[in-house]
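Just below is one structure, and these are the notes that go with it.
Heads up, one of the protein chains got dropped from this complex, but the rest are sitting where they should.
Entry: subunit A
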Amino acid sequence: MATTNGAVENGQPDRKPPALPRPIRNLEVKFTKALSFQKLDGHIPRARDALSSGFHTGVWGECALTCPAGARLLCFDPIRCRLACFLGNVIKMVSTSSFPERASFPIFINNEWHESKSGKKFATYNPSTLEKICEVEEGDKPDVDKAVEAAQAAFQRGSPWRRLDALSRGRLLHQLADLVERDRAVLATLETMDSGKPFLHAFFIDLEGCIKTLRYFAGWADKIQGRTIPTDDNVVCFTRHEPVGVCGAITPWNFPLLMLVWKLAPALCCGNTVVVKPAEQTPLTALYLGSLIKEVGFPPGVVNIVPGFGPTAGAAISSHPQISKIAFTGSTEVGKLVKEASSQSNLKRVTLELGGKNPCIVCADADLDLAVECAHQGVFFNQGQCCTAASRVFVEEQVYADFVRRSVEYAKKRPVGDPFDVRTEQGPQIDQKQFNKILDLIDSGKEEGAKLECGGSAMEDRGLFIKPTVFSEVTDTMRIAREEIFGPVQPILKFKSIEEVIKRANSLEYGLTAAVFTKNLDKALKLASALEAGTVWINCYNALYAQAPFGGFKMSGNGRELGEYALTEYTEVKTVTIKLDDKNP
């Protein structure tokens, strides 16, 4: 008999897969500010307290999404959100009406919601339908300044955040994970609406990664240890691993929430405060996370979220003199600008996770079924919009023809369509600009003499959808073999010897990931050490774990995210040396 906690009577963990989640339909996203009920002095009640004491006590949070009668309600207030999503009720809004309803999402600073200083807003679109979802307050330099000020205040010596026990920091991250898990369906729905990724991918991959990453770093919070060092002379020497300070984070649109959590979790785990700019294409899940951060009880100013554009808000963060560290995930081109701005301002620490043109090497002795499938998923996953995309598949001569044939079969079967449809594997590209760039590269492939095996154009009847495309007979000099495509395009190249493929795989300025398919132990380890890449997957692909570091060699990045290695990016080492009268043995 199953118990409520998922254990069954004999104590075996309940391994049944969860029921297929359902997205939240008919979502009209509209923002309402301040529905307050008997405001308790500065105290935000826990969701369960408010629930148990009825609807009319407690603070309803400052912002909510509303919807017309009959449709599902999605709101930024997690309490109501849970009721709406999980009980299927539509709750009558009782507003004190002291604040006008607005149609745009606000900026999150100091655990409060703000309008942009300029009064400007920008629209965020659903790339599947090209419809506007809603408007968002557009942050710029003055808003970033405000956020940095809040983050600095929260980081002051003696502040609640700085005085918090490390173990309690970990607890907060854990509780945040619990809330993300509670609101998983909401977040996955928002992610799909805003980015076009298939809902089930958002639910099972993005959200799973978020929850695991939060829990992993929650555990590190009280395990970040300095050392005592046996120095010469009459001194005692020890190190303290201290937080860096205010950390800026600029996140991409391909895994909006996951990439934010990759930055937020280690930063908070180490005791930093953060100012985040989510990508302008996909700001919604980050803002929703803001409401959870507040609900969980992080002190004000610890996390601040300023939606906006790269050249304005992003540039303000990279060049801000009071930001001590910046983490950016995005293109190599912008990564260079971020590092340059850091140097020109205050030499802030920089970690970059940039582009890739990742080799996937298939040796003739490999399990070909596995290799074909992994290479296929490796390049087509998330509409090809992955920095890890396997966009140079090198296949050993003997199995080349077979590999190409089977890859084409796979690509032709890939279901493209509405990302809310459970059968869909591929949704739309993120925006017109990316769409155009991908089609341009596809054309270059055709022009430069690669053999188009399938796809090669947009879907005729829809907006930003591109047919899964496979090119064979690709050579190293073609643009599709050198440039990051970030789309559903698989270029397949041929190789003859291991030494040759190592040289070719390493010939680019990128070095993010590489994959090897072989059953031979020597070959596997030889390639693993020879490839110039931050990650090498052997007989697998996109095997990313919170426990294992991730980042790039060469121009694919600086520094590492995830794993214990991430902690070094978010801590400063302080060496304390104390002179003594005598030598201590």
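Note that in this section a residue touches a chain if its C-beta (ideal position, glycine included) is under 8 Å from a C-beta of that chain, and two chains touch if they have at least 3 such contacts; residues count from 1.
Going forward, contacts and distances are computed from a predicted model.
K.L.:
Could you tell me which of "Protein AUXIN SIGNALING F-BOX 2-like", "aldehyde dehydrogenase (NAD(+))", "non-specific serine/threonine protein kinase" or "thioredoxin-disulfide reductase (NADPH)" is the UniProt name of the chain missing from the displayed complex?
P.N.:
The correct option from "Protein AUXIN SIGNALING F-BOX 2-like", "aldehyde dehydrogenase (NAD(+))", "non-specific serine/threonine protein kinase" or "thioredoxin-disulfide reductase (NADPH)" is "aldehyde dehydrogenase (NAD(+))", the UniProt name of the unshown chain.
K.L.:
Which residue, A:E112, A:E149 or A:D222, contacts the hidden chain when the whole complex is considered?
P.N.:
A:D222
K.L.:
Could you tell me which of A:D145, A:E448 or A:E564 touches the chain that is not displayed?
P.N.:
A:E564
K.L.:
Among A:P23, A:P106 or A:G170, exactly one should touch the missing chain; which is it?
P.N.:
For the chain that is not drawn, the touching residue is A:G170.
K.L.:
Would you indicate which residue among A:D233, A:D369 or A:D582 is in contact with the undisplayed chain?
P.N.:
A:D582
K.L.:
What is the set of subunit A residues that contact the non-displayed chain in the whole complex?
P.N.:
Against the missing chain, subunit A presents residues 3, 5-7, 10-14, 160, 163-168, 170-172, 174, 212, 215-216, 218-223, 236, 297, 299, 525, 546-547, 564, 578, 580-582, 584-585.
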